[in-house]
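The other protein chains are all here in position, but one chain of the complex has been omitted.
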Amino acid sequence: MLGECLENVRKTHPLVHCITNYVTVNDVANILLASGASPIMADAVEEAAEITSICSALVVNIGTLNARTIPAMFEAGKKAAALNHPLVLDPVGAGASALRTETARNLMTEIRFPVVRGNMSEIKTLAAGNGNTRGVDADVTDTVTDRNLYGAVSFVKHFALEHSCIAAVTGAIDLVSDGSSCYVIRNGRPEMGRITGTGCQLSALTAAFAAANPLRMLEAVAAAVCLMGVAGEVAFSRLRKEDGNMAFRDKIIDAVYTMDVRTFEGTSRYEIL
Amino acid sequence: MLGECLENVRKTHPLVHCITNYVTVNDVANILLASGASPIMADAVEEAAEITSICSALVVNIGTLNARTIPAMFEAGKKAAALNHPLVLDPVGAGASALRTETARNLMTEIRFPVVRGNMSEIKTLAAGNGNTRGVDADVTDTVTDRNLYGAVSFVKHFALEHSCIAAVTGAIDLVSDGSSCYVIRNGRPEMGRITGTGCQLSALTAAFAAANPLRMLEAVAAAVCLMGVAGEVAFSRLRKEDGNMAFRDKIIDAVYTMDVRTFEGTSRYEIL
Partner (left out) sequence: MLGECLENVRKTHPLVHCITNYVTVNDVANILLASGASPIMADAVEEAAEITSICSALVVNIGTLNARTIPAMFEAGKKAAALNHPLVLDPVGAGASALRTETARNLMTEIRFPVVRGNMSEIKTLAAGNGNTRGVDADVTDTVTDRNLYGAVSFVKHFALEHSCIAAVTGAIDLVSDGSSCYVIRNGRPEMGRITGTGCQLSALTAAFAAANPLRMLEAVAAAVCLMGVAGEVAFSRLRKEDGNMAFRDKIIDAVYTMDVRTFEGTSRYEIL
């Protein structure tokens, strides 16, 4: 089932409009291409709505937001919502500055985002108006473990319901919920936290998967999250002793490129609560 | 002959001013260094003309154009034209938004670009004022094949004549013309389309080759196009089963770095029509 979601990306080649940070933008473009989708980056307010209208999905990532790009996020977001495109919000660093927190909250107030993907600290910030975000990484007190799993699942379901979205909260254990059910996903490697941009890459993948699977968005988002985790595991198994985070970064994207659907399905580890 | 063009880049180390998109800028810088040239990226209007004046060539790539960088493109372009530097325009995504189409056309109206490099959809847009650009990739109906080759060659020659430029239209078959003759180049691999930025990289290479070979610009541009294609073939032959677009991207640039002139000449496949 998750494999079918990937196959649909490969068949339909969705064009994804990315308004995303300049730190990880190249990796975002390449992982979209690796998955079978196509990227277009355009953050000028003068063209944001027009570019969105020729695409199948939009991802808004606030990782290096500024006074010039924030209006483009609103313009593109409103157009994408009007066209009923899958829109993904990645509230990078919400909680780390008032600008980030307020921009993310205003985006969610003015535009309905069908998908929101972030780490637990970012999502808590959006829920509560304050958070423990340590820069762009989740605070250690926000880690989801087997001990606090049920509380975390209930929080994510509630967030999804309140915002009429699919919430994807990723970390050691990933939670993906539409408010009624919740995928609890246990793929990935802790070493992925030492690569910049695996979260940004995942947000873009999520947009591609949602675009290619419009009638089962929850499953599509869960598939994107599993794919990133499985690619992390496959890539990790291919590392040599002298490899570090750069080799790992490249091999994850290459693992998405070469991912065999059977391996993907066989290696995905999730339950639905 | 093409090999001599590469040797001249390696001997003269041209400094290339790049006003280019932030998606692929790192790869653009590294492929210039791989070829023997040096990059400098500077897109502030306050310094654009001054930076251009210490360089040997300029490439203007509109991939992530915006209200801040567009004036810098004009400033740098005018200065480079006044200094008789080789200037290359890469009209990324012309046809995908009015902002891109108009900016590219205005640049060509106000400044003579000795070289224009793009895919067929972008060049058609510049010629006709409208195009079928799908995001930043050429539309499938614009693909050059053996069936429509003569028409395509005639179109490219006409475009080059009309704009007094060398037009490099790249795709499955690459066409490079100064209006009278046309190189038809059959190097490269279709998988290069699944890497972000091979076009951007080629545009920058073209500027370096033109700067190092001022007395035979047509041949220099054709050499840059062949080099990118040959590097793609060499890199592809070095891929392992688990490699994807990231490994391929890196190996293409590494193939430029390590390119042996004899291999380059022996592997180049072109005819002149």
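Letters A and B name the chains as they come in the text, with residue numbers starting at 1 for each one.
Here is the rule we go by: a contact is a pair of C-beta atoms (placed from the backbone, for glycine too) under 8 Å apart; a residue touches a chain by one contact, two chains touch by 3 or more.
Since the structure is predicted, the reported quantities are computational estimates derived from the model, not experimental observations.
Taking the complete complex into account, B:M41 is the one of B:M41, B:A127, B:L149 or B:L273 that touches the chain left out. The hidden chain makes contact, of the residues A:H85, A:R100 or A:K124, with A:R100. Only one residue from A:N106, A:S164 or A:N245 touches the chain missing from this view: A:N245. For chain A, the residues in touch with the chain missing from this view are 21-24, 26-27, 63-68, 93, 96-100, 134-137, 194-197, 241-247, 249-250. In the full complex, chain B makes contact with the omitted chain through residues 15, 22, 25-26, 29-30, 33-34, 38-44, 46-47, 50-51, 54-55, 68, 238, 249-251, 253-258.
Note that in this section only the chains that are shown with their structure count from here on.
For the pair chain A and chain B, the distance between mean C-alpha positions equals 33 Å.
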